[in-house]
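The complex appears here without one of its protein chains, the remainder shown in place.
Here is chain A:
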Amino acid sequence: MHLGIFKITYNRTATHFMDDCFVNLGEEMAGERNPASCYLDERTFQLCCQLFLQHSETIQDGWSWEQIKGTDEGFMKKTVLMPVKPSVLHKQHEYSIQDENMVTDDIQANVEDETAGVQAVCEIHAVLRYEYHVLYSCSYQIPVLYFRASTLDGRPLSLEEVWSNVHPNYRQRLQQGPWDTLTQQEHPLLGQPFFMLHPCRTEEFMKPALDLAQAENKRMNYIVTWLSVVGPVLRLDVPLSYSTEVSAPD
């Protein structure tokens, strides 16, 4: 039943897991047959990332590790050039003095555009630069996805433009909760404005995958599973080979 729910909701096969980095079950669960913990400690996060990065290297997927000088902390990052429909860029960050409902109105307009099925015959695409960072949150003990987006001439995208570029399938879900959403945040390690996908729902979609892996006695790379779910929301592609290939460190 878990597998069924996982498949329907996320449109992915849940049966392939990277067979090397195992999920830390947490000290309170040693020796017991409890449901697997959805949380991971920082060391496991780093190990999962290292294995992820090895495979990225193999398929030239462009991920790299950034170490914070003088510490044992770091994060994964990747920059992508992304062609988008020009309509994504029409939402300039317009500041007006009475401005409360602007964001909602623009989102509504975009949803209507997409569903109206009106397409220009010959659309020239704009190219955006997306930079994704995978960080570890010690407060929530899970990974978090940060990103920033700009045009090729360096103009940063507004929140409204970033919203326009969220896959239509995910927009409605993201609008539901005040905390389960996309917001501008200060990058905790670089101190610059980024966008962040709130981590509150992580447990909800990681739990079925973790329980399944445990039931089948398989070991799973947390980062591969997690990024495969959250990445597509922000147009980040995670090739299926991550889930099937074993990057054995020998």
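Throughout what follows, contacts are C-beta pairs under 8 Å (C-beta built on N, C-alpha and C of every residue); 3 or more make two chains touch, one makes a residue touch a chain; residues count from 1.
Assume contacts and distances are computed from a predicted model.
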| item | value |
| --- | --- |
| Protein that the absent chain corresponds to, by UniProt name, given "Cullin family profile domain-containing protein", "Exosome complex component RRP45", "Autophagy protein 5" or "DNA polymerase epsilon subunit 3" | "Autophagy protein 5" |
| Hidden partner chain, touching residue among A:T58, A:T79, A:T183 or A:S241 | A:T183 |
| Touching residues on chain A - with respect to the absent chain | 68, 93, 95, 97, 99-100, 102-103, 138-140, 156, 158-159, 178-179, 183-186, 188-193, 198 |
